[in-house]
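Here the complex is missing a single protein chain, while all its other protein chains stay put.
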Amino acid sequence: MKKTINIPYGSQHIALLEPVRFQFETQNEKIVGVKADIGYVHRGIEKACTSTFEYKQIPSVVARVCGLCAITHSLTYVMAVEQIIDVNVSEKAKYLRMLMVELDRIHSHMLCLSHTAENAGYEALFMQIMADREIIMDIQEAISGNRVQFDFVCIGGVNRDITDEIVKFIIKSLNELQPKIEDIFDMFENNWSLSLKYKGIGAITKENASIYNALGPLARAAGLETDVRAESDYYPYEKIGYKMILEQTGDIYGRNRVRLREILSSIDMIKNILCDIPEGNIIEKVKGKPNGESVARLEAPRGEIFYYLKGVKQAMLDRVRTKTPTFSGIPAMVEIFKGQEYGDVPAILASFDPCMSCTAK
Amino acid sequence: MKKIETNSENLKDDISAFYDYKIWHYITVNGVDLGDKMEIQYLFKKYGNKEEVVCYFLTMDYEKEIPSIVSIIPSAYLGEGEVVDMFGVKIKEIPKGLLLEEDSCQAPLRKAQ
Partner (left out) sequence: MISAITKAFSNLLKKPYTCNYPVTPVIKPKNYRGLIKFNDEYCIWCDKCEKVCPPNAIIFKQFEDGHKVYNYNPYLCIYCGDCIRACPKTGDALWQCEEKGLPSISKDAPNDDWFILEKEAKQSRENYKAIKAAKKKS
């Protein structure tokens, strides 16, 4: 007689955020095997980038790979193009780009925390975090003119300048946000019923995290020191007080803690950025057509984002390769599920912060 | 990007001699269509270090089969699966169908199509 039962989870499921299908092989309540199917939302963006759009239009195209990481996708692409056509971006543009990336990190982490709370059965906390997240969305709207699709970055710099009025507004809003985040931190730390769902569940060791190439908060919660912000000197992150945030437990609780502490450190970094934005042009003139190969990496909220470009002296690029954080995170996620209870799956999956529209592109 | 050439016979030996999971972060497998043949790239980056990305690459004919590196890097099956789907190349033990279905357009990023 067969000893195990197969239970599908997705592609449509009540506790699932995005279309992905997991096939769990369970023994009683325990998961012993997992298969993941990720190709539900493949839209062929790489093909569109090399057959329909010219290289100057692509920042708007790749921004639409994923709504949450709109800024990181277009920024990584732009960094790769700037390497091929030799454009030197001014310091001011670099600071404005860092500002948007850190704001993006805050609101993406808040979304993930709210979903983790919801999938652990705490609907009120979900509502509260989503309401507080509006503060960041308003800041982004004030800077870029739009809530989700910023179209803020362009080849050679950024499209819009920041005014003193906006700087004041950002500092006021961040001061308002900080105590709220501390409240939420307290809730995640001390709430007894949440700790039953979080502590010791969905854990990964440091060894396994590096064997399966975990990224972002997933790896940092297990103590693996990987962060693109520390691994490149394209942006002056050390100047604005960047510190790598590590936890050792590797479970859902650890991941939540990494995200909460990263939000607080991002708030500090944004305040530092606003204090010392240098003077200068925000945009440089771009001439020529891309010829050659280049790669660019950037730390998105979920981990490392990677672009490979190849140009052959034409307005259309020869190859655009996008590697998104969730795509490389899938093997580690599959590994974590093994040995867990089936009932914990929604909370574990939400704590990975999976983005399927990024993964399938 | 630091490029190191290899070939399909030596690929597994080269990668296993080079790759140590404690030092190297495997980024992804990438395919580039050169017009008459394929270039397959394996990209790595050192943890906690500001050195550039290291790229092992090999060129192959469309019809030839290359070995898989899953036995050395267990998470490489996704990157290889994407190359198999997008370019229609053959990699040992990597099935088709990670992103595309059977009735969808096959090998969309191939230049001849």
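Lettered A and B in written order, each chain numbered from 1.
The definition used in the following text is that a contact is a pair of C-beta atoms (placed from the backbone, for glycine too) under 8 Å apart; a residue touches a chain by one contact, two chains touch by 3 or more.
Note that the structure is a prediction, hence the values are computed from the model and not measured.
Considering the whole complex, the residue from A:D37, A:E134 or A:E225 that touches the absent chain is A:E134.
Screening A:D151, A:E225, A:D268 or A:E284 against the full complex identifies A:D151 as the residue touching the chain left out. In the complete complex, the residue from A:Y9, A:F53 or A:Y95 that touches the missing chain is A:F53. Residues of chain A that touch the chain left out of view are 53, 56-57, 60-61, 124, 131, 134, 138, 141-142, 144-146, 149, 151, 154, 159-160, 165, 183, 186-187, 190-192.
Going forward, only the chains that are shown with their structure count from here on.
Averaging Cα coordinates per chain places chain A and chain B 24 Å apart.
Of all the residues in chain A, the ones that touch chain B in their complex are 38-39, 42, 44, 46-47, 50, 210-213, 224-226, 230-233, 293-295, 297, 304, 306, 308, 310, 318-319, 321, 323, 327-328, 330-332, 360. Of all the residues in chain B, the ones that touch chain A in their complex are 1, 21-22, 25-28, 30, 32-33, 41, 43, 45-50, 53, 55, 73-75, 77-79, 86, 97-101, 108-109.
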